[in-house]
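Heads up, one of the protein chains got dropped from this complex, but the rest are sitting where they should.
Moving on, here comes chain A:
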Amino acid sequence: MSDSQRQSDTIDENERRHELGSYLWGYGLALALTLVPFALVAWSGWPRVTLLWAIGGFALVQVVVHFRFFLHISLARQKREDLHLILFSTLILVLMVGGTLWIIFNLYGRMVPELLP
């Protein structure tokens, strides 16, 4: 059997179109989620706190878009070990980052209040 024949046997046309579409969607969505926060910071004139919340929101959605469309991570058809690894790493990250921020800002509050935001 020639290589091209074997290829046509094993390639699923739906899967092919789905995967190309996934990269295109990912790029389009990520581009939009990048342009909006940059435009908001450049031109909106919103108060700083509102801007920071908006930037954070857009960044979180964009991270999910990257995971979903570029890294092909989804909750449904995932090998369990990978999902466990991601969730466990996220847990460690949340504990360590949350702990760092909590302790350091508590320390600032007690000892160097001028370093508090």
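Keep this in mind: a contact is a pair of C-beta atoms (placed from the backbone, for glycine too) under 8 Å apart; a residue touches a chain by one contact, two chains touch by 3 or more; residues count from 1.
We take it that contacts and distances are computed from a predicted model.
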| item | value |
| --- | --- |
| Options "Formate hydrogenlyase subunit 4", "Ferredoxin", "Tripartite tricarboxylate transporter substrate binding protein" or "Cytochrome c oxidase subunit 3": UniProt name of the undisplayed chain | "Cytochrome c oxidase subunit 3" |
| Footprint left on chain A by the chain that the document does not show | 6-7, 10-12, 14-16, 18-20, 23, 26-27, 30-31, 34, 37-38, 41-42, 48, 51-52, 55-56, 58-59, 62-63, 66-67, 70-73, 76-79, 81-82, 85-86, 89, 92-93, 96-97, 100-101, 104-105, 108, 114-117 |
